[in-house]
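Shown here: the complex without one of its protein chains, the others still in place.
Chain naming follows the written order as A, B and C, and within any one chain the residues start at number 1.
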Amino acid sequence: MGNLIKPYGDTIDDGIVQLSFTLPVTNGAKAKKAAEIYANNLKIEDVTIAHAEEIAEGFTYFVIFGKASVSIDYDSVKASEVSTEFYDYYEINSLIKEKINRKVNVVGASIGTDAHTVGIDAIMNMKGYDGDYGLERYPEINATNLGSQVTCEELVESALKNGSDAILVSQTVTQKDAHIRNFTELIELLEAEKIRKQFLVIAGGPRITNDLAIELGYDAGFGAGTVPSQVASYIVTCLVKE
Amino acid sequence: MGNLIKPYGDTIDDGIVQLSFTLPVTNGAKAKKAAEIYANNLKIEDVTIAHAEEIAEGFTYFVIFGKASVSIDYDSVKASEVSTEFYDYYEINSLIKEKINRKVNVVGASIGTDAHTVGIDAIMNMKGYDGDYGLERYPEINATNLGSQVTCEELVESALKNGSDAILVSQTVTQKDAHIRNFTELIELLEAEKIRKQFLVIAGGPRITNDLAIELGYDAGFGAGTVPSQVASYIVTCLVKE
Amino acid sequence: MAQIKLDQEQVKRVKNYAKDIADSVQKNVIDGNSSVSVERTVLRLYGVDGTDEEGTPYPNLIVDKLKEKDLLSKGVSKFFAASMLASKRDAMDTAELICQGNILFGEINEFSRADIESKEIELSKEALKTLDSSRIHKSKKQEKTPLPEQPFKYMIVATGNIYEDRTQAKAAVSSGADIIAVIRSTAQSLLDYVPYGATTEGFGGTFATQENFKIMRKALDEASKKKGTYVRLVNYASGLCMSEIAACAAIEDLDMLLNDSMYGILFRDINKKRTFVDQHFSRLICSRAKILINTGEDNYLTTSDAIENAYTVTSSQLINEAMGKNSLLTDEQLGLGHAFEIDPKVKNGFLFELAHAQLARQLFPDAPLKYMPPTKYKSCDIFFSQCMDSMFNLASVTTGQGIHLCGILTEAIHTPLMQDRFQSLSNVNYIFDTARDLGDEIEFKEDGVIAKRAQTVLNETEEFLKKVNDIGLMEAISEGYFAGIKRLDTGGKGLDGVFLKDSDYSNPILEMLEKEGTING
Partner (left out) sequence: MAQIKLDQEQVKRVKNYAKDIADSVQKNVIDGNSSVSVERTVLRLYGVDGTDEEGTPYPNLIVDKLKEKDLLSKGVSKFFAASMLASKRDAMDTAELICQGNILFGEINEFSRADIESKEIELSKEALKTLDSSRIHKSKKQEKTPLPEQPFKYMIVATGNIYEDRTQAKAAVSSGADIIAVIRSTAQSLLDYVPYGATTEGFGGTFATQENFKIMRKALDEASKKKGTYVRLVNYASGLCMSEIAACAAIEDLDMLLNDSMYGILFRDINKKRTFVDQHFSRLICSRAKILINTGEDNYLTTSDAIENAYTVTSSQLINEAMGKNSLLTDEQLGLGHAFEIDPKVKNGFLFELAHAQLARQLFPDAPLKYMPPTKYKSCDIFFSQCMDSMFNLASVTTGQGIHLCGILTEAIHTPLMQDRFQSLSNVNYIFDTARDLGDEIEFKEDGVIAKRAQTVLNETEEFLKKVNDIGLMEAISEGYFAGIKRLDTGGKGLDGVFLKDSDYSNPILEMLEKEGTING
């Protein structure tokens, strides 16, 4: 029956979870009862309505603790992670020199109306991120950072012009699924032009997971805390494999 | 179909809830996926694993936002509240004088091993709570506060001796349902001695609701933030009715 | 209040550098140029509003017509005045007639120069009256419901839907907010027109439209009454429509506008000239209508390190002040910006934050400084975020800041939910209260870490401004002095909307505003 797990408060399998939400009701005994029933409907038992406060006319905010009644089988959880060895700056440069024997071309941008550049800059700029050099610093990589608010057309054009091996796309604004729309637009454009296979296409951003990226037709996805050498490792490993 | 409600984030019926829990697993993509699936199992969709951190070897803590997919019919929620008019200090004293025509006797205690007295003191001591005088201050009420760590036997004995109209019981420690056990013990004792009907028996404490008290066989229950005049109002209203 | 000892001579020196920098831009860039947006603003203040069937605003249509005819360099004022003489109707009707092609627009020889001029003067006087009445109206409201104690608690709403925003705003006020800012939809800065009407969809924010302003101001008037103190309304006059938005804001009695001298140039790639020209006019309007501006120094710290680049914040504040004064803003209208953005992992980071906040406080003693909360290092662990905001709140009340942007615990995750705002304000209310007079009760050690840090920033600022002044601001921006971003004179959006003023260019509103100077009361 695999490996059943539940949340842990202070005893294995106690199932304790903390929950907070606002209901569009006036505070009072009925509101608290509603919050309790609501939590029950979310499969949470032994509910404590720790706090209830009317934070606006007709809106009551709750802090709740309770015991979730469900378990999941951890063995059955499948999550993809960018699966590659991770190399450091020096190893990556040597690998390129030895196994690829030419410079690797990479182009990156934050697309759509997204004006956040700090993420893509962290990966591409010289300075890098968290003590890990950015791609521009790698002598064996030609890195072109187009910045933000770049249209998909501009990005593809630049990728073709530079003979890019990899296209790096960053998205930070996720409200109303803006990132999904933008990511999809790029893949559709590449497919329409029948050049999707020509590039490694890599997605990144604080709310991006590898799973999501693959679902959207990307080769890989990187989330919060990514350092440049992880991305370079992935690119180089893929190119060496080819 | 009644009045369907859902949690409110920033748009009616968006269903947004915040959740935090710890899973007994090592952090990583699989752990995050597990947290996501777990939230799904709690009927929460569009899950954002905002934060995942390994807070002890083999334990990962998550902060999660997502959209709860269920609604409840607010019209169908039934919650009992202590149902009585609320009077103030002066009104209560006059009511007793006019309608009951004798002093009202009340005994109170924190029972079992519970050593928390601040709650029962807030209701009974002269000083009262939150600017509302305590029962000892009422000229028409004889209030006896037995303090804490009082056994059920002592409490009942004192109630009989004082000819109490009402017994006030406080419970603060709720771990391992200690309060349920203690509350139940008292009611069973009263019933065994066939004197349950002789008193108004009132429960109180930070985690007590009227619903819970009634379920346990009490006449009423008062929770966090109760002020003495509410309790006095309830007692007097009941006595006048009799 | 605890004070750091600053060399007043040095303070004078940095202020003088800033003044020289601002004066040179005023003389070389601003005074000789106008822009499509300035001209559209004139039309708006003359009373033109509304859009055609396709949703293009009349002010845009009219200015474009003139541009097509190559007459824009003379200013739209005289042509529109002539059209009004021709139509004998009010501004709105006249605008419609022009756009429907029912009036010959651009031909003015029909009327005498004097008649046109006197119509222009009449229209301009009306326009100034509008601005005056905004000022007076607000001041009256503040007699009934006075302003609360500083730091003012500034809270954002950003649902995209003005009606949901209204619900959120009221909720925020009931939790203690003193100021409501409606965050704009993503990249509205880049739109070369002001959207029209009440809007219910936006991305990351709600469009700034005159109607949205009106809806929100009305809601806040009600909220003010309930609260007993006056709740101010903020929006953004940044981007390609700075002065137009300032006009709309004045008409709808807004209280504050985000309006920074270099934000658009650096962070939105809007052309330099366009920005400086638009901005001067926008600020003249603000001055007259008593709208406070909030500047955007915080933006420097979202892309670069808050300790290393603290001097860029101070330098920008000084430039904003100097330019603001050239546009007749008073000290009380200068919500100069800064931010609590030091990495929470830095040892004694809080002491540095205090030093920065205190330096700003002392350099601009009469300005209602706008203090931004931690954002860049905000944690996705919302429980930890609360702690960072507590320290921010403490720094703010201790150093006596003016406009306090309430930090939000979910900053790193999403635009705020109703409960996020509540939690934020609980935090602020508690800290402001429990530590209300801390700043009066402590002193900063002489030559201590705090004082030394402030001095270092001031030294770096002096050095930097000297260099900027040497080559001029336009050139300094071209060379990437600010935020490490290079913006060329001929680059960026909106340059095609800038034009040299012809010798018979007229814009009597601008002239009157400049001539009449600062007006109070």
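As a working rule, contacts are C-beta pairs under 8 Å (C-beta built on N, C-alpha and C of every residue); 3 or more make two chains touch, one makes a residue touch a chain.
Just so we're clear, the structure is a prediction, and the values are computed from it rather than from any experiment.
Undergrad: Out of B:22, B:48 or B:233, point to the residue that touches the absent chain in the complete complex.
TA: In the full complex, the listed residue that touches the missing chain is B:22.
Undergrad: Taking the entire complex into account, which one of C:375, C:399 or C:423 touches the absent chain?
TA: C:423
Undergrad: Pick from C:102, C:139 or C:434: which residue touches the chain that isn't shown?
TA: Checking each option in C:102, C:139 or C:434, the one touching the absent chain turns out to be C:434.
Undergrad: For the full complex, which residue in C:409, C:468, C:483 or C:510 touches the chain that was left out?
TA: The missing chain is touched by C:409.
Undergrad: Where the complex has a chain not shown, which of B:37, B:79 or B:224 is the residue touching it?
TA: B:224
Undergrad: List the residues of chain C that touch the chain left out of this view.
TA: Residue positions of chain C that touch the missing chain: 2, 344-351, 381-384, 386-391, 394, 409, 423, 426-427, 430-431, 433-438, 440-445, 448-450.
Undergrad: Name, in rising order, the residues on chain B that touch the hidden chain in the full complex.
TA: 20-22, 53, 55-57, 59, 61, 113-115, 117-118, 121, 149, 173-176, 178, 206, 224
Undergrad: By the contact definition given up top, give the residues of chain A that touch the hidden chain.
TA: Its contact residues with the unshown chain are 8-11, 16, 18, 20, 48, 50-51, 53, 63, 65.
The rule is short, and it goes like this: only the chains that are shown with their structure count from here on.
Undergrad: Taking each chain's centre as the mean of its CA atoms, how far is chain B from chain C in angstrom?
TA: Taking the mean C-alpha position of each chain, the two centres sit 51 Å apart.
Undergrad: Rounded to a whole Å, what is the gap between the Cα centroids of chain A and chain B?
TA: 43
Undergrad: At which residue positions does chain C touch at least two other chains?
TA: 380, 412, 414-415, 417-419
Undergrad: Any chance you could list the residues of chain B touching two or more other chains?
TA: Answer for chain B, listing residues that touch two or more other chains: 8-9, 16, 18, 20, 48.
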